[in-house]
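Not every chain is included here, but those present sit where they belong.
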Amino acid sequence: MKHAKPLPSYLVQRFHGWKATSYENNKSWYRHLGEEGQHPRAMVISCCDSRVHVTSIFGADQGEFFIHRNIANLVPPYAPDGDHHGTSAAIEYAVTALKVAHVIVLGHSSCGGVQGCIDMCKGNAPHLEAKESFVGRWMDILKPRFSKVADIKDPKNQARQFEKHAVLASLENLLTFPFVKDRVEAGQLTLHGAWHDIAAGGVEVYDSEKKAFVAL
Amino acid sequence: MKHAKPLPSYLVQRFHGWKATSYENNKSWYRHLGEEGQHPRAMVISCCDSRVHVTSIFGADQGEFFIHRNIANLVPPYAPDGDHHGTSAAIEYAVTALKVAHVIVLGHSSCGGVQGCIDMCKGNAPHLEAKESFVGRWMDILKPRFSKVADIKDPKNQARQFEKHAVLASLENLLTFPFVKDRVEAGQLTLHGAWHDIAAGGVEVYDSEKKAFVAL
């Protein structure tokens, strides 16, 4: 691998700072984690977006959340075709090996992936429609739901609603996994859908009775 | 989605705590991020493992890292077959849309996914060999490299070396993506491989001259 470079020096400096303070003060906990293994209580599926920090919002420490992050926090439908499915593998591992009690799907405002999907659905993003576009093909998971927001005039509002649909699509697809469905029905696993407003710092949670996202 | 439940109350409580302190004190930055968009300098590909917190180790703030997390921090080889490829989509988005300057692949000690792959390679994990096993199929990405560590007797050492191979495999696969290769060769993107020892708090970085991981 001749292309691998040293880490940028500011990261090296910060690492040494972390080592001398946070690690030093919590060494016993890190050792415990390293030796006793992880026992996370929840899996969180969130977006890769650099502005979304689940551990910060929910005051989590090392060892609490098993976190999968992909573009637009999407779960594809169950498809055991022998291919490489990163998201499905993460779900399988969390639910069957770690036996987490919660799966939380967390969407967020001004999501670039969701916006790309809107552009694609409106015919404004031909490059995303190309077969080779990984982003386009990934957002195909969300595409069928566009009809539900197609009529919303205000673009910002349309995006917000579609971002929430990304959460709902993922929750629905989660239930297509037999091992998820079984455990949900057995009361061993609960699913949660939430949406985070980055600028306002708010979190809305899906209320399955009101069939709506409700602010915490 | 009748199965979605309210968030556990301790998370709600912690969220309100975060909102009243961290968010309140940094409101202007969150607004800035919400309104001006993200400009991350690096993409980080790390493991879902609950014990790995990149933002903590590298003192990162909201907006600095575009983070993809999957089992064993693997990058599959380039395969534009029109299917859903979450990892490939994340890489495409980071490199071509966000134009990040760095992609950092971060492996870690006692990785459950890598251990599963070792078990599978040794014939001790038939359930992972089943076609329907998403974890097994995902770890197939790493499988071809097993021969390089097969002779290591000490199981802990074997796992560590294989965890580092997972980083190298990802770096190599990254270069199979044309848009990654082009930008690396044009000096617009650099790749970095690192491995984190959870218990000891150390980070080793791949040195392409020494062809070895070297402690920071």
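Lettered A and B in written order, each chain numbered from 1.
We adopt the following convention: contacts are C-beta pairs under 8 Å (C-beta built on N, C-alpha and C of every residue); 3 or more make two chains touch, one makes a residue touch a chain.
As the structure is a computational prediction, the values presented were derived from the model and not from experiment.
Here 2 copies sit in place, and the number of copies making up the whole complex of this structure is 8.
One rule holds for everything that comes next: only the chains that are shown with their structure count from here on.
If you average the CA atoms of chain A and of chain B, the two centres end up 14 Å from each other. Per the touch definition, chain B reaches chain A in the complex via residues 1-8, 11-12, 14-19, 22-23, 27, 30-31, 33-35, 37-38, 40, 43, 48-53, 55-60, 62-71, 74, 76, 80-94, 97, 102, 104, 109-110, 112-113, 131-135, 137-141, 168, 171-172, 175, 184, 190-194, 197-203, 205-208, 211, 216.
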